[in-house]
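For this depiction, one protein chain was excluded, whereas all remaining protein chains were kept in their positions.
Right, chain A next:
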Amino acid sequence: MIAQLVIDGLLTGAVIALGAIGITLGLAILRFANFGYAELMTVGGYAALTAVLAYGGTGAPLGPFSFGGFLAVALAVGLVVTALVAVASDVVVFRPLRRRGAGPLVLIFASFGLALVLRHVVLLIFGTQPEYYSREIQMAVLLPGDVRVMPDQLLVLAITVLALVALWWLLNHTRMGLAMRAVAENTPLARACAIDPEMAIRWTWIVSGALGALAGTLFGLTVQLRPEMGANLLLPLFTAAVLGGVGSIPGAVIGGLLVGLAENLSVLVLPTSYKATVPFLIMLACFLLRPKGLFGK
């Protein structure tokens, strides 16, 4: 039972980690808590669904997985659409506010408003019922120790690791990554070094939008797509970002995994119905005991 809970926790944690990176990038570079971020996961998930619906399914299932090869194309569509939506939301909402010198609180409320708009646009188009990329039920693989995992979940774990490697390379080995890190560190100094902060901000939206779309699609693949999925994930995502330490990407990943593990292991001591409160308790404990997070500076 415990082994099963640990595995489930890591698999849930992987998706939370991807989303938490987007949050932590926003906190570090955009310098406000973007409560609309989780909606980018919904947008990404549903954008990929639109592609799947337009194609008429994902194609014949690949091996043990529940979906066909077209899902890769759908994912690409989701990434592009979400990155565009993220940039557009900056251009339409956040950049005008930044130019007027709006404080972080104004930006937070604006992000709330944006979240509501995005969620209800999705709701309007797709309705309230849950959606799936593929209605195929795949059979779980029985691992030693009576642990059951779905092939899709293992793939999600692999994709998460790949995405993290790609992100690490992007931030550390490209000029764009250098610019983002520089702006996060010290914006005036970055500007003095001929780095355009607006450019770095735009790239932050693109990268975090793409990560959100990836997380949303993977969540939709292993759980289901619902218009309120992003809103429901908001608390775990912020907890992971805060726990890891604001601005720390390894922190966000470890925070995400810890939140996933804690949520799943909590059923050993708490009734299942209280599972959703676990992230909140972690966040509270983190604020009280170590406000800067595990890896915060």
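Just so we're on the same page, a contact is a pair of C-beta atoms (placed from the backbone, for glycine too) under 8 Å apart; a residue touches a chain by one contact, two chains touch by 3 or more; residues count from 1.
By definition in this document, contacts and distances are computed from a predicted model.
Participant: Out of "Beta-ketoacyl-[acyl-carrier-protein] synthase family protein", "Pyruvate ferredoxin oxidoreductase alpha subunit", "ABC transporter substrate-binding protein" or "Nitrite/sulfite reductase", what name does the UniProt record list for the absent chain?
Facilitator: Missing chain, per its UniProt entry: "ABC transporter substrate-binding protein".
Participant: Thinking of the whole complex, not just what is shown, which of A:10, A:30 or A:150 touches the missing chain?
Facilitator: That would be A:150, which touches the missing chain.
Participant: From the list A:172, A:186 or A:232, which touches the chain that is not on show?
Facilitator: A:232
Participant: For the chain not shown, which residue from A:124, A:137 or A:269 touches it across the whole complex?
Facilitator: From the options A:124, A:137 or A:269, the contact with the absent chain belongs to A:137.
Participant: Which positions on chain A touch the chain that was left off?
Facilitator: Touching the missing chain: residues 1, 4-5, 8, 129-130, 135-140, 142, 148, 150, 223-224, 226, 229, 232, 264, 267, 271-273, 275.
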